[in-house]
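A single protein chain has been omitted from the complex, and every remaining protein chain is retained in its original position.
Chain IDs A and B follow the sequence of writing; residue 1 opens each chain.
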Amino acid sequence: MTLDAKIEAILFFKNEPTDIKDLANILDTSLERVHFALSDLEKKLEGRGLTLVHYENAVMLGTAKEGSELIEKIKKEELSRELGKAGLETLAIILYKGPIARATIDYIRGVNSSFILRSLMIRGLVDRVQNPNDSRGYLYKPTLELLSFMGLSKLEDLPEFNTMKEQVEKFTRDAMAEDQP
Amino acid sequence: MTLDAKIEAILFFKNEPTDIKDLANILDTSLERVHFALSDLEKKLEGRGLTLVHYENAVMLGTAKEGSELIEKIKKEELSRELGKAGLETLAIILYKGPIARATIDYIRGVNSSFILRSLMIRGLVDRVQNPNDSRGYLYKPTLELLSFMGLSKLEDLPEFNTMKEQVEKFTRDAMAEDQP
Partner (left out) sequence: MDDFAIKVGEFEGPLDLLLGLIERKKLHISEVSLSQVTDDYIAYLKQFENLPTGQAGTSLSNMANFILVASTLILIKSYSLISSLAVTEEEKEDMEDLAKRLKLYHRIKELSGHIKELFGQSTIFAKENSNHFESVFAPSGEITRKNILGAIRSVVDNLPKKETVPEAIIKKVISLEEVIDDLTKRIQQSFKMRFSDYTKSSNHREDRVNIIVSFLGMLELIKQGIIEAKQEYIFADIDMESKNIALPRY
């Protein structure tokens, strides 16, 4: 069995976002080889019914977005599409600029974002991790579920992703040089 | 999307044996064409991590036979893994406040708990029952094995049971009165 086939089996079994480090551990191989195998798997899944969703160190298996209408037909629970203005703005900031500190989100939006962040986390759309530059602070980032909801295999598939990331980074570098990690 | 890719997506999503007649219905096509597509799918899955499992008149997607050792290893690893902060907190909420709906746990913790709950269930630490107020929802509660493992003859024997329960309840009462059993 090839490494990419093994990874496919593991992701199928686990059915949740899986850390690439865990994959390397279970498979007793290097991170580098896992990365290579993942891109092999990605190629092999082209035109198939399944797809990989990949962000930073996490990866999961899901149905191809071309099949979404079909799956929607047999899905029992109705998907909640309601996001509201605050939710849309906050998700846009996190998707195009994440991982990002709450202070920066507040600064960009001009309002306190703690409650909208909390509700996005409860919905499993946003996740937070310890800020490596500030032990008391967190960085907010998109979850693989958010990417899946948007039919994105990876963040780079977002429209205008590359141009925007540069713009936002340039701005925050200029404006927040003093208080940003 | 080819018919076999569509079938792959449906079988992946359903995650249970699916009647070939149902597939034909969902895909609005003939039994014959579904059979052809299934044998295409079978060929395409050769050498991959997944395989098609046939029952009498039903099919299901599963991990490839060659991967079974790997899957056993993961199962063992999942069962012996540390629960960690998130796992312990979720378990504590269920012990002090159960039976409790997932939405309430999410709301108390401020993050989505679905993956953690599943792992607690697989490890036999929590159990779920039908929510009497919501036919599609469940309430989570500790298993008897967990109680005896902790040496508790009843939940009230938990340290500071009443104070802690009251504090959590005060929070949920204020905010979620309508979702509460």
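What we mean here is this: a contact is a pair of C-beta atoms (placed from the backbone, for glycine too) under 8 Å apart; a residue touches a chain by one contact, two chains touch by 3 or more.
Please read all numbers here as calculations on a predicted model, not as lab measurements.
**Student:** So that we can see where the missing chain sits, which residues of subunit B does it touch?
**Tutor:** 12-16, 79-83, 85, 88-89, 91-93, 95-96, 108-110, 118, 121-125, 143, 145-146, 149-152, 158-160, 164, 167-168, 171, 175
**Student:** List the residues of subunit A that touch the chain left out of this view.
**Tutor:** 12, 15-16, 51, 53, 60-66, 68-69, 71-72, 75, 79, 81, 83, 85-86, 88-89, 91-93, 95-96, 107-112, 114-116, 118-119, 145, 147-153, 158-160, 164, 167-168, 171, 174-175
Rule of thumb we're sticking to: only the chains that are shown with their structure count from here on.
**Student:** Need the CA-centroid distance for the pair subunit A / subunit B, whole Å please.
**Tutor:** Roughly 21 Å, centre to centre.
**Student:** Could you list, by residue number, the parts of subunit B that touch subunit A in their complex?
**Tutor:** 1-2, 4-10, 12-15, 26-27, 44, 47-50, 61, 63-64, 66-67, 70-71, 73-74, 77, 106-107, 110-112, 114-115, 118, 136
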